[in-house]
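One structure is given here, and the rest of the page talks about it.
Up next, subunit A:
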Amino acid sequence: MITVFLLTWPLLAALLLFVLKPGNAKVFTLVASLVELLASIIMAFQFVKDDTVQFAVNVNWITSLGINFSVGVDGISLLLVLLTTVLVPLIILSSFSKTYEKQSTFYGLVLIMQMALIGVFVALDGFLFYLFWEMALIPIYFICLIWGGENRGVITLKFFIYTLAGSLVMLVALVYLYFQTPGSHTFDIQALYQAGRGLSAYEQGLVFWAMFIAFAIKMPVFPFHTWQPDTYTTAPTQGTMLLSAIMLKMGIYGLIRWMIPLVPVGVMDWGLTVVVLSVIGIVYASCIAIVQKDVKRLVAYSSIAHVGLIAAGLLTLTATGIQGAMIQMLSHGILVFAMFYIVDIISDRTKTRSLAELGGIRNVAPVLSTVFIIVMLGSVALPITSGFVGEFLLIRSLVEYHFILGAVAGLTIILGAIYMLRTFQKSMSGETNAITATFADLTQQEKIVLYPIVILIFVIGIYPTPILEISEAATANIVNLFSAYADSIK
Partner candidate 1 sequence: MVGIDFLISLVPLMPLLGFLLVALSGKSLGQGVTSVIACGAVLISFLVSVYLFTELLSAPEDQRFLTATLFDWIKTGGFSASISFLVDPLSSLMLLIITGVGFLIHVYSIGYMHDDAGFNRFFSYLNLFVFFMLLLVMGSNYLLMFVGWEGVGLCSYLLIGFWFKNQNYNDAANKAFIMNRIGDLGLLLGVILIVMNFGSLQYSEVFAKATTVDPQTITLITILLFIGAMGKSAQIPLYTWLPDAMAGPTPVSALIHAATMVTAGVYMVVRNNILYTLSPVSLELIIIVGLATALFAATIAIKQDDIKKVLAYSTVSQLGLMFVALGLGAYTTGIFHMATHAFFKALLFLCAGSVIHALQGEQDIRKMGGLKKYLPITYLTFLVGVLAISGIPPFAGFFSKDEILAHAFEHNPIIWGVALLASLLTVFYMFRLFFLTFYGKERASHDVMHHIHESPQSMAVPLIVLAVLSLVGGFMNVPEALFGSAWLSEFLAPVVAQSTALREVHHLSHATEYMLMGVVISFTLIIIGITYNRYAAKHHVPVAGNESGGLQRTLYNKYYIDELYDGIIVKPLYWISEKLDVAIERLAIDKLVNTVGGSVVWGSRGLRFLQNGGIGFYIFIMVISIILILTISVIR
Partner candidate 2 sequence: MTLNLFYFLSFVAVFAAVLVVFSKSPVSSVLYLIIAFFAIAGHYVLMNAEFLAAVHVIVYAGAIMVLFLYVIMLLNLNKESEPHKSNLLKFAAAICAGLFMIVLVGSLKGADTMIPQQVANGQTGLVKNLGKILFTEFLLPFELASILLLAAMVGAVMLGKSEPK
Partner candidate 3 sequence: MVPIEYYLYLSATLFTIGVLGVLYRRNAIIVFMCIELMLNAVNLIMVAFSNYLNDGAGQVFVFFIMAVAAAEVAVGLAILIMMYRNTRTTDINILNRLKW
């Protein structure tokens, strides 16, 4: 039942916001999201670390179409649910210094977004998954459209149509699989797995691509990424955070839950192609990040590079790779959130995001610059920060998969250092200039947001084992299923 609570509570709160339009919508939303966080923590404590699906709820919904409201949580889902519930209050808190027009609408949309995101992570019915998948798109579209920056009309529309295009193709694939299920057809995940595995290699390849393109666009993986830098740049900061810190994980989660166990032969046949694409993406996006002049855009590209590594590691289909992807998802979520928040703080105070106009902030804002350094180090995967654990596991799985690919993917630690250090140097170091001379250091409220992030960066970096344990069994389950199946068809 707690799963259902997690899904309905934000929706309820959002509806209340829409209807009541309370004056202090911020606080209202924060409290709502904290309740949600509490619920998810309770869930995490009740969770038994094995490979079963827990807290499952299955209610008939659209029986004639074989669609059930079937949700449940395993280790993989739980981690992502936690990521969502932890980040959403922080995202809301990070907006406290801003006054958005029509704020109850804004926060309502954020809460609906949260519901949809959690829905994606807990859905155990193909159709339900798709439904939440699309529902996540709508609030974020409006958040970007209404409160975004310049040129948002065109950019957000491109984003919407691009991602919708991918997901519609995924829907076609899901329906195709649905008709392969026995009897009166069902969207139940296990039935879909069976159906997917029953397909011929050629059909699996088709389904693979149909699903992969949807996920690839969402993540985004090279070369399906071009909507992303524009959208991240133009979206309001909280929107960018939602997009990059949580929503992007939907794509990766989709790969783990809805692709690898679904069409194993397709994954085997095409895995290499995807890994190569992802690895190209790592280098490609890193290179582009090096020459970016807009900080927000730079972080956007860095995100592409990081996600490329996650996707590549995931597709090696090893326990190391998937576990690495899990931990890296969490790490990337908090890091990219912090990164965008810092960028937001800087651009709020200086009214610019151009690296050329910044500089010397370290002189006047030591706390901010220290936090920046820590986040930056996490982002370049320095050991004992959260970034390292994931990147190490991922690169390790890639090296095992193919040494050269692993080595090329490893370039990320060099290229990442290049663009991150450059960013830090240009924005923080040096002498202050006219724009940055009056820069104020972090306020209390900003510290409240950033300090937990810093703590999380180190906690995940130093003692990731408890987190890894949560998803360990579920991951092993997938890998074993996969390898058993792969063996059986050989």
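Candidate entries met the following condition: all candidates are chains of the complex that A comes from, given by their letters.
A few notes on this one:
The criterion applied here is as follows: a contact is a pair of C-beta atoms (placed from the backbone, for glycine too) under 8 Å apart; a residue touches a chain by one contact, two chains touch by 3 or more; residues count from 1.
Bear in mind that the values here come from a model prediction, so they are computed numbers and not experimental data.
Picking from 1, 2 or 3, the partner of subunit A by touch in this complex is candidate 1.
Within the complex, the subunit A residues that touch candidate 1 are 158, 161-162, 223, 225-227, 284, 287-288, 290-292, 318-320, 323, 360, 362-363, 366, 377, 382-384, 388-389, 392-393, 395-396, 399-400, 403, 406-407, 410-411, 413-414, 417-418, 421-422, 425, 428-431, 462-465, 468-469, 472, 475-476, 479.
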